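Following: one structure in structure tokens, then a few remarks.
Complex shown without one protein chain; remaining protein chains in place.
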Amino acid sequence: MNPNLYLWMIPLLPLTGAAVNGLLGRRFSKKTVAGVALFFSGTAFLLALRVLLSYSSLTLPYVEPGISWIRSGEFHVNFAFYLDQLSLLMLMVVTGVGFLIHIYSVGYMWDDDGFYRFFSYLNLFMFFMLMLILANNYLVMFIGWEGVGLASYLLIGFYFLKDSAAAAGKKAFITNRIGDLGFLIALFLMVQHFGSLDFQRVAAGVAQLPAEVAGAGVLTAIGILLMVGAAGKSAQLPLYVWLPDAMEGPTPVSALIHAATMVTAGVYMVSRSHVIFDKAPTALLVVAIVGTLTALFAATIGIAQTDIKKVLAYSTVSQLGYMFMACGVAAYSAGVFHLMTHAFFKGLLFLGSGSVIHALSGEQDMRQMGGLRKKIPWTFWTMAIGTVAIAGIWPLSGFHSKDEILWKAYSQGPSKMIWALGVLTAFITSFYMFRLLFMTFFGDYRGSLESGDQGHDAHGPDLGHGHGHGGIHESPALMLVPLVILAALSLGGGYIPALKFLAPVFQTESSIGHTGAIATSEPALEESADKGTERFLQFVSVGVALLGAFLAWLLYLKSPYLPAQIAAWAGGLYRTVSNKYYVDEIYNWALIVPLLAMSRKWLWKGVDQDFIDTVINDSADATADTGGVLRRMQSGNLRSYAAWLTAGGAVVLAYMVWLGVH
Amino acid sequence: MVPLSYYLVLSAILFACGVLGFLLKRNIITIFMSIELMLNGVNLSFVAFASQWHALSGQIFVFFVMVVAAAEAAVGLAIIISVYRTRDTLNVDRVDLLKL
Amino acid sequence: MHLALFLVFGIVCVAGAVNLLIQSHPIQSALSLIVVMASLAVEYLLLGAEFVAAVQVIVYAGAIMVLFVFVIMLLNAGEEERSQGSHIALLLGLPSLLLVGVLLAWSVTHHATDSVRVGSLYGDPRTIGKLLFTQYLLPFEITSLLILIAIMGAVVLASKPEVTPVGPASGLTTGKEK
Partner (left out) sequence: MSFWIYTLVAVIKIALMLFVLLTAVAYIVWLERKVVGRIQNRWGPTRVGPFGLLQPAADGIKFILKEDLTPPHVYKPIFIAAPIIAVVFALTSIALIPFGNSVHILGYDIPLQITDVNTGLLIVLGITSMGVYGIALAGWSSNNKYSMLGSLRASAQMISYEISLGLSLIGVLVLAGTFSLRDIVQSQGGHFPGYIPHWNIFRGQIVAFFIYLTSAYAETNRIPFDLPEAETELVAGYHTEYSAMKFAMFFMAEYANMVTVACLATLLFLGGWNGPIFGPPLLQVLLPVLWFFLKVFVFIFIYIWVRGTMPRFRYDQLMAFGWKFLLPLALANLIITAFVVAVRA
């Protein structure tokens, strides 16, 4: 049967790494800290690799029972681990990309003072993410879910001396928590209806229930609530505000958490509970709508951003919108496939932007950049590959996954509108990505960095290839190697047979399509007519991508003055878009201000001050007054006591006589 | 033939005089004596009821009341002496503070 | 005959009690109390309680009142001065006393109806002795204990303290000019 996969070892290693670095890091030298971090994440990656290699001899899904955690009545939860194709793929992505980013951040964070703290948080994040992926039931997944939120808070707020970083950290955590509330309520409903949170038990419970076509019922509720959780974690429309602000954290953090792994947790969770969504078409519709709208919305904001990391952040939100759009049309495998490829090229783009910022020693505003092609060639070429991949141009991985989603949206989607919006978003995506590329690497250098070095660009001589101080310089090898690897993955990623790999996960559980019209399983789709249309749609999407690239080239290279004119002509529209549709301000005005006002005026003044204080003070006064009255009785005069005595006696006697009479 | 109620009225009057003394008198010893008077009133009603119900236990109780009255008188008078020794007055209205 | 005796000694008794209230000097009230007790002894005889009467005379009038007279003489405090201590004593005390009196009178007249014949119950020492030492032995022992404690208490309280107290009078003042 299955060899012992030591699944529990995989999350445990980063945890020990985090503990060692966190507790003893202060006394270690930077090299030892880096060594410890890389060793533990590396071994985790090797273990995952060992599992992947022995994949052929495995009979998945493989459940590894762990120690029991909760046992109340018949509701049991234990630390069990679950492995199937989906979690294996996620495992590979998380450990692989995670390990690369660890290597990159050694170089990037070398001259930062919180070195050991950064790596212990990074390992901690890895541990929680692995717990989330390998969980056998929703509760352990929820531990990972919260842990990842915590790690993101710690990492975003890494430069805690900067107020904006701390505020961003808090904002991220609170928005996540709002999403988690939905997730929790969904869990409660599951416990109530299915009596357990294990994936198999839940799936079995769902199987007995009829499909809720009418759009109301337990499964729909659970589905929508799960979507709310996913929206919180994966920065979808209502709760995406924290992701752009999360750019306050160091770039490797953005790469790891806000591109490759954490934000994809929502997609993983939705695809993991596809069983529920299959039986709740309305919930699925909601997912699709939210996904599409987020994609379009974020893409439009991306156009007007000037900060290089903000552009990438909005592009992440937009790509996540794509993934949810895929799940929304019940094409979970396409969604996960795009997740994987996105992890590669978005990680690459973020790390690339990191090395650009590193090169320009902290400069993030694209208007200060330009013409860096010659100065940092390696970064330029890797970033170029990433941009082409994300735009979805033919040979690269981006095309394969995005086109798969568009095709599924067209063929299975509830309405053709989703496909149309998808294509429009693709056009805008390729436009702002190429805008970024041209503004940073082409044209002449608009920055002011020519003379002496500013900021923290000095880097350890022993690592980099000894490039002198000052001036724009290429990043050291330690940072470039991960870039090159990711570039390679972005190139070849599309050809990884993810779809066939994931087929058994989604094929066995659901046989009925969400609209019941067309069987969802991919292999059953091989009619020739569809092949034709699919071929045609692929040409449409590549065409759109090339059009976006040409338009960017036209505006930013051929005639650089044009964007300023368009901005002036657009006027109000341009200002709203560049100010992110004032969403933050709206939230602030609609939610935060009234909340503060209510709590200050009503809770603090009204309830606490007026009600509670007065009650206490009044009772104190009352006792004091009665004390005053009684005090006078103790006059010390014997004869007054005698009088009271006689009075008492008289009353008692009267009562007894009265009693006797009746 | 004397109706029992006469005896009880007499004991009631004695008791009332005792209580009056207790209330009106200023001298501690006189107050103490009015208490004895009250006890005597009670003794009389004890004996009266004993003879009414032909139970000697009434009279036995009179002994116990006397014993208690004796004990009380002894201790009470000792206290009065010590009060007089420290306060130099027997007027109850003067003796109203716990400290000297 | 029985009624006549009862009325005579009843009146003497009430007169004594009232005299106790009226007199200002404690010695006078003490003597009037002795008169009350003696007349009560006769009342007991009328009720047939000879032993109680004898004990009343010997114990109450003969010993306790001697103690009182003794202390009055010892302290020699003299007349009672009319100090206005507290009005509440009269304000609250008298009405409640009135209430008690009325209630007692009412209940007595209504309930105790039958009358008493001389000698109907003969409380002679033999039967009382037997009863006392059989049925009421426990109270008897307890009261003896009580008396023991009272004696010790009295001795301790009344004995002159070794160290003179702070107060003005440091010793027994006998025969002080009044």
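As written, the chains take the letters A, B and C, and residue 1 is the first residue of each chain.
Quick note on the criterion: a residue touches a chain if its C-beta (ideal position, glycine included) is under 8 Å from a C-beta of that chain, and two chains touch if they have at least 3 such contacts.
Computed from a predicted model, the values in this text were never measured in an experiment.
Visitor: Could you list, sorted by label, every displayed chain in contact with the chain left out?
Guide: C
Visitor: In the whole complex, not just what's shown, which of C:Ile11, C:Met73, C:Leu98 or C:Leu148 touches the removed chain?
Guide: C:Met73
Visitor: Using the touch definition up top, pick the residue from C:Ala61, C:Ala77 or C:Leu132 that touches the left-out chain.
Guide: C:Ala61
Visitor: Can you list where subunit C touches the absent chain?
Guide: 27-28, 31, 34, 41, 50-51, 54-55, 57-58, 61-63, 66, 69-70, 73-74, 76, 124-125, 174-175
Basically, only the chains that are shown with their structure count from here on.
Visitor: Quick check: more C-beta contact pairs in A-C or B-C?
Guide: Result: the pair with more contacts is B-C.
Visitor: From the C-alpha centre of subunit B to that of subunit C, how far is it in Å?
Guide: 5
Visitor: Listing for subunit A: what residues touch at least two other chains?
Guide: Expected reply: 635, 637-639, 642-643, 646.
Visitor: Provide the list of subunit B residues touching at least two other chains, using ranges where the numbers run on.
Guide: Residue numbers touching two or more other chains: 19, 23-24, 92-93, 96.
Visitor: Residue numbers of subunit C touching subunit A in their complex, please.
Guide: Residues 85-86, 88-93, 96-97, 99-100, 103-104, 106-107 of subunit C touch subunit A in their complex.
Visitor: Hey, which residues of subunit C end up touching subunit B in the complex?
Guide: 2-3, 6, 10, 13-14, 17-18, 20-21, 26, 29-30, 33, 36-37, 40, 43-44, 46-49, 51-52, 55-56, 59-60, 63-64, 67-68, 71-72, 74-75, 77, 80-86, 89-90, 93-94, 97, 100-101, 104-105, 108-109, 112-117, 120-121, 123, 127-128, 131-132, 135-136, 139, 143, 146-147, 149-151, 153-158, 165-172
Visitor: Mind listing the subunit B positions that touch subunit A in their complex?
Guide: Those in contact with subunit A are residues 19, 22-24, 31, 92-93, 95-98.
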